[in-house]
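For this view, one protein chain was removed and the others were kept in their places.
Chain IDs A, B and C follow the sequence of writing; residue 1 opens each chain.
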Amino acid sequence: MTDRIELRSDNTAGVAPAILAAVAAADAGPAAAYGDDPWTARLHERAAEVFERSDIHVFPVVSGTAANALGLSALCPPWGSVLCHESAHILRSECGATSLLSGGAVMRGLPGPGSKVDPAGLEAAFAATTWGDPHESQPSVLSLTLPTDLGAVYRPDEVTALASAAHRRGLRVHVDGARIANALVTLGCTPAELTWRAGVDVLSLGATKNGALSTDAIVCFDAEVAAGLRYRTKRSGHVASKLRFQSAQLEAYLTDGLWLSLAATANAAMTRLATGLTGLGLSLVVPPEANMVFVRLDDDAIDRAEAAGLDFYRIGPGLIRLVTSFRTTPDEIDEALRRLEVVVAA
Amino acid sequence: MTDRIELRSDNTAGVAPAILAAVAAADAGPAAAYGDDPWTARLHERAAEVFERSDIHVFPVVSGTAANALGLSALCPPWGSVLCHESAHILRSECGATSLLSGGAVMRGLPGPGSKVDPAGLEAAFAATTWGDPHESQPSVLSLTLPTDLGAVYRPDEVTALASAAHRRGLRVHVDGARIANALVTLGCTPAELTWRAGVDVLSLGATKNGALSTDAIVCFDAEVAAGLRYRTKRSGHVASKLRFQSAQLEAYLTDGLWLSLAATANAAMTRLATGLTGLGLSLVVPPEANMVFVRLDDDAIDRAEAAGLDFYRIGPGLIRLVTSFRTTPDEIDEALRRLEVVVAA
Amino acid sequence: MTDRIELRSDNTAGVAPAILAAVAAADAGPAAAYGDDPWTARLHERAAEVFERSDIHVFPVVSGTAANALGLSALCPPWGSVLCHESAHILRSECGATSLLSGGAVMRGLPGPGSKVDPAGLEAAFAATTWGDPHESQPSVLSLTLPTDLGAVYRPDEVTALASAAHRRGLRVHVDGARIANALVTLGCTPAELTWRAGVDVLSLGATKNGALSTDAIVCFDAEVAAGLRYRTKRSGHVASKLRFQSAQLEAYLTDGLWLSLAATANAAMTRLATGLTGLGLSLVVPPEANMVFVRLDDDAIDRAEAAGLDFYRIGPGLIRLVTSFRTTPDEIDEALRRLEVVVAA
Partner (left out) sequence: MTDRIELRSDNTAGVAPAILAAVAAADAGPAAAYGDDPWTARLHERAAEVFERSDIHVFPVVSGTAANALGLSALCPPWGSVLCHESAHILRSECGATSLLSGGAVMRGLPGPGSKVDPAGLEAAFAATTWGDPHESQPSVLSLTLPTDLGAVYRPDEVTALASAAHRRGLRVHVDGARIANALVTLGCTPAELTWRAGVDVLSLGATKNGALSTDAIVCFDAEVAAGLRYRTKRSGHVASKLRFQSAQLEAYLTDGLWLSLAATANAAMTRLATGLTGLGLSLVVPPEANMVFVRLDDDAIDRAEAAGLDFYRIGPGLIRLVTSFRTTPDEIDEALRRLEVVVAA
């Protein structure tokens, strides 16, 4: 009987031991509710260190959708539009969350290879806009997914170029960083370089996909936007009363580089996997730069791979997605490749 | 040096050991995200048993505000109004959450002693309504807070009478049960008797204030309303990807009467406290029926009580609120009373 | 056979001849749509003269509800509350319009005699507010109805005092001026004195109740708020393509004091009526200061008055409302009083 190998998503993994320990440790006597507690205070200190910036505002929330839609609603007026890649999670997989929480702002999808917004596409969108015309939702935010939904990564200079173009037109800049730790590991740059120093105003900081128990966070680099987020998080039901248990997770996550070491494990597994896949002659949609890969495989082979005990997502005919996590081991990757070799040979 | 005694709120307590253990136990290998996992399946089974009803739909969410505002938005059309007591948390302490998530529904506060909606007040509100007039937000939901914001409890026959009056006018019925376990312990009735058998359509099931780590839940007794809630919870960012860790808490909470035994501890502490307060000659706003009491005390005495190491909320001049939790011990109550005796004697 | 006498509302009257003529005159060849036309340009010039202020922004809209809800949505953040008298039209008769268009702002009703917000009530509301607490919708706008829903009028110094109190707390100030021309006639002050010089930021300028065909207007004294209103009016469907026909009405309305002379006719009729009513020994709820009066009458007498050919609104048991308009003649008032004399004598 074959053990199944988990490659569906990084959110199917459990909790990193250090984070579970931090939660247990936070159960230490009474503490004021709604964030007026020592864990939340220390989280802000830790974030200030990690992002090298004292003017930083962290709002723990329970999902990436909450982080994205709340962050965007604080940046975008109700009559604005959010520009993003046409494959972006915020456009395709959040059921209109931003339109709801912003009071009716809309999304505008842009093309670009590797699910990356490219500067030419952004300029074309700007050129096609009738600025100041109240018939048209006004471009107000550029949102970058980093890594993208195809597993590619923007370099700091790419973020800077896109953010500068956006700022020139008066837009604010948001990063959906559901897997940003994986990107940081790949790039070897600092969190500051990839975010506010590159022109990012608000970051959705993913943690759940990378080992947290029950929290992501909005990281806001603008005090005025943060002032609105205090109300927006509360009135959407996203301020937990025992907030300390989310803050404790994030404090641990950002301490001693835990977030990066967890992501490094996932990325290393992906590199091992991608090398193996290429060795088997398989075709990857884009070279994986984080912990996700899309592989072309004929549908019979997909069925056989599943029967051989591999768990993954079917994206469409002839296309599957494989994701590694902080829990994925080299042995699992090697075993997955052995099984795929058989599948492909059949 | 005096240890402080915690009587501010039940949400300042930590986590019940059985719930923390359930969270740790749920970290058992990979599991599908967004609720397609064994813990969530078992939670539904457990809820069906506890509420004696197979047609039941449970949505774990991260806060009572989320449970209330989402539940109400699923019951109330955008042009409707929610009738509730004028002191209700949904009206006074949720920053317009229901108006946001419903697309503009409004609240209408009703009077009533002990923060309870009384039948006459409800009928007066109905009589003052111009039914069918599009100038006027149409009464669409009756929301009862149980226990109320003053710590009083509706009996099942009171819920039935109010719900029947509401149903006769076409309204749906919601219960904000942030502390409903405490009410159940007081009443000694079944969960079914206090909710759907009494005419309740949707219940906000509190768990965080009574020992959970990071979850409350919407419990919906109507399949059609639940169908909408699947989308409403998602698009407001309230579906955690690692939902199993919320479901596991709720499963433990509802298993072997844990929720009731935790509440019984809190209620017993309150009874001991209230008896002592009365013995000290202090005046209570209403007799506490759950785990909360409001006490009249002159402002100098309030300052002295705080200086003596009691933690509580100041509600206004001459009025404080004391809340017990599953963590409150008889010794703490006795010590609090000893200190108050000194305060009062001064 | 008795002719019926119209005293239900001023919006049952038809169109002032000069306004109908202006509409017909505006049908003069092609003109650009959406306000880029000479009539709209002249309307702004006229408004600037009448309000003695060049920084003025006028948005013709089709109803008072549109003017109020759009104006308030531009002044109030989604997490804010609008303070108004508990009898205000915006709170009771607009079906949650402001909550819809603002993205979830709420109303908070204040007490006060004659349906007027009084300074003490406003200060009490401020004192009861937990400023900066995200649990609580933050007071953001004070809205005054002028004349009030009971037909009373704020004097400029009263507006100034209330607006100053509001501004000190950071609120903006809105006036629902559905019948403001009637107030101006009563007060004999200038439009500027009653609005922006008294601290008003946005005025809902009523015109329909006072002789216009199909338009009211938002008059905004703040350029930044007006910038948002350009989008808000459009995206709520409130920018007519043939806007010139609304602008032409408002141009005529504000020209040569037409609005004031129309209102003077209505007010004079009300004075004649109120004097007569008092002479008949009838009791008025408040002395009418504009063109509306509430009269106490036993229910049998109300039925007889209706049978005698008077048209009016029944407000509740023993209470009716009578309204005069620019079309009401002294003869109609005298005939109404003759019939009421018979009714009362019966």
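One rule holds for everything that comes next: a contact is a pair of C-beta atoms (placed from the backbone, for glycine too) under 8 Å apart; a residue touches a chain by one contact, two chains touch by 3 or more.
From a predicted model like this one, the values you see are computed outputs, not experimental measurements.
Remark: the omitted chain is touched by one listed residue; of C:Glu6, C:Asp149 or C:Glu193 this is C:Glu6. If you put the hidden chain back, the residue from B:His57, B:Arg179, B:Lys234 or B:Arg304 that touches it is B:Lys234. Within the full complex, the residue among C:Ala22, C:Leu101 or C:Ala166 touching the omitted chain is C:Leu101.
From the set C:Trp196, C:Phe245 or C:Trp259, the residue in touch with the chain omitted from the display is C:Phe245, counting the whole complex. By the touch definition given at the top, subunit C reaches the unshown chain through residues 6, 8-9, 11-15, 20, 23-24, 26-33, 61-70, 94-97, 100-101, 208-209, 213-214, 231, 234-242, 245-246, 311, 327.
Residue-level contact of subunit B with the missing chain is found at 77-79, 102-104, 134-135, 138, 228, 230-235, 239. In the full complex, subunit A touches the hidden chain at residues 78-79, 81, 92-97, 99-101, 103-107, 134-137.
Quick note on the criterion: only the chains that are shown with their structure count from here on.
Of all residue numbers seen at the subunit A-subunit C contact, over half occur in both copies; the interface is built from largely matching residues.
A comparison of C-alpha centroids places B closest to the centre of the full protein.
For this pair, subunit A with subunit B, the centres built from the Cα atoms lie 34 Å apart. Centre-to-centre separation of subunit B and subunit C, using mean CA positions: 42 Å.
Averaged C-alpha coordinates give centres for subunit A and subunit C that are 51 Å from one another. Of all residues in subunit C, those that touch two or more other chains are 78-79, 103-104, 134-135.
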